[in-house]
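Removed from the display is one protein chain of the complex; every other protein chain stays in position.
Let's look at chain A:
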Amino acid sequence: MSTAPAAVAAPAKSSGGFTGKAANYLDERTSISGAVKEFGRKIFPDHWSFLLGEVALYSFVVILLSGTFLTFFFDAAMTHTTYEGSYAPMNGVHMSAAMASTLDISFDIRGGLLMRQVHHWAALLFVASIGLHMLRVFFTGAFRKPREINWVIGFVLFILAMAEGFTGYSLPDDLLSGNGLRIIDGMIKSFPLVGTWISFLLFGGEFPGEDIVGRLYSLHIMILPAMVILFIALHLVFLIVHKHTQYPGPGRTEQNVVGFPILPVYAAKAGGFFFIVFGVIMATATFFQINPIWNYGPYDPSPVSAGTQPDWYIGFADGMLRLAPPHLEFVWLDRTWSFGILLPVIILGLFIVTVLIYPFIEAWVTGDKREHHLLDRPRNAPTRTAIGAAGVTFYAVMWAAASSDLIATHFRVTMEGVIHTLQALLFLGPVIAYFVTKRICLGLQKKDREIALHGYETGRIVRLPGGEYIEVHEQVSDYERWELVSYKDQAPIMLRPNAQGKITGSMRLRAAMSRWFFEDRIAPVTQTELDKSHGDDHH
């Protein structure tokens, strides 16, 4: 970076007071003025849906703050102790040091329970906001070139967040966390070839052993947070390199970004929003109890725990396990293949990988090499939106399955009925969601087209001199119309032989996919159509 003397002198010149001197001091040692010049007035577009990513970022900061407080008191050891803290009902109960210290945080440290609840609520919000942010990015097509890699980074963050959540949930070593680990242990053991040994190494011997909490603690407060921070940093660097996407609107193009500068407006709003997110988490932690481990007791492999639920973001995996049909296990080559567990794991894995690589699939189908900075309104990409709806439905069915017992008892239906229904819905639901969503999108597009060309119905009926009644249509303004007509249109590709005069299998597949994506399409209104319709309206 060039350090032209003029630039250095600038802050000192503009203000001779303390601030000026301090700025000068700093700049002479750090060249910071360059960064202010580069970023200070960077423009960020405004839209409520852009706040979802911010919620994720801010709740992570809250997690870091509250988690650090907890580390000062939490004892990640499974040494057996007898509880002697001030919560009387647990007095004399045998438990691990981890559980005892979590009880101490709750009952012997002022504000400790509040910090635990802040940490836990913030964790739930963190995963939820990443998920919603991801949906926003998907349904608006923000993952298209040049942002495919940032989609992958964001998705890795989603997975890391779930891993953070699961490891954290396991730390207090209460009945529920132990049961969660029990399930993980059983799943790991089912893996061919390596499962038994991975479980043995992970738990430091047999389940539950005395090592797992300490090991998960290393992951929870060191390795995973470091990775989360690294990926967030990368995510934000790319955000700056690409500049933020924007919704289509008058004056907005692929070559510009319209919004407010970082300094001062965006900083005030975003900074303020951080405190609001923190405030909402604090309020939730103030009024709503979460994870009352003293009601569950220490981990013991034996007691019942009917109706208990994992944290919400683990639900889909737990639900998928429940949906496997019985008797999927067999012995082959003298080894046990437990497909009752492997099949759900494989389905989950395929689902995750599909979401991860979706941007590359769509890019391959369209062959579109342009940069896309204007977002799609979901209706304007009907097939993508329908695929998204199918994915959401698939996830929702798995998630509902995690509460199959509660559904059965609540609605007084049989367990078998619930599971069989959900098994069917797992496959039918996404298909139905796909077709319904696609129809809705196309319908909305048609309506947009109608309004762009002929205006909207005013509900005002007038009688023409000829005695005929008509409803008056009001034309939309140019600005409003622009939002209805300015979307990117994609058409299916023609299958043509390549330079060698051949049609390869991959070309066929691409053509088929392209037809699937773009066959049903409503083309945007053209200028000619517009002129024509306005001509008609005037007569």
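We take it that a residue touches a chain if its C-beta (ideal position, glycine included) is under 8 Å from a C-beta of that chain, and two chains touch if they have at least 3 such contacts; residues count from 1.
The criterion applied here is as follows: contacts and distances are computed from a predicted model.
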item: The complex's invisible chain, by UniProt name, from "Carbon monoxide dehydrogenase large chain", "Cytochrome bc1 complex Rieske iron-sulfur subunit", "Fe-S cluster assembly ATPase SufC" or "Amino acid ABC transporter permease"; value: "Cytochrome bc1 complex Rieske iron-sulfur subunit"
item: Listed residues A:Phe207, A:Phe231 or A:Trp399, member touching the removed chain; value: A:Phe207
item: Touch criterion as defined above, residue of A:Val353, A:Met415, A:Ile432 or A:Leu509 at the omitted chain; value: A:Met415
item: From A:Lys42, A:Lys447 or A:His473, residue that would touch the chain that is not displayed; value: A:Lys42
item: Residue of A:Ala23, A:Ala324 or A:Ile522 in touch with the missing chain, whole complex considered; value: A:Ala324
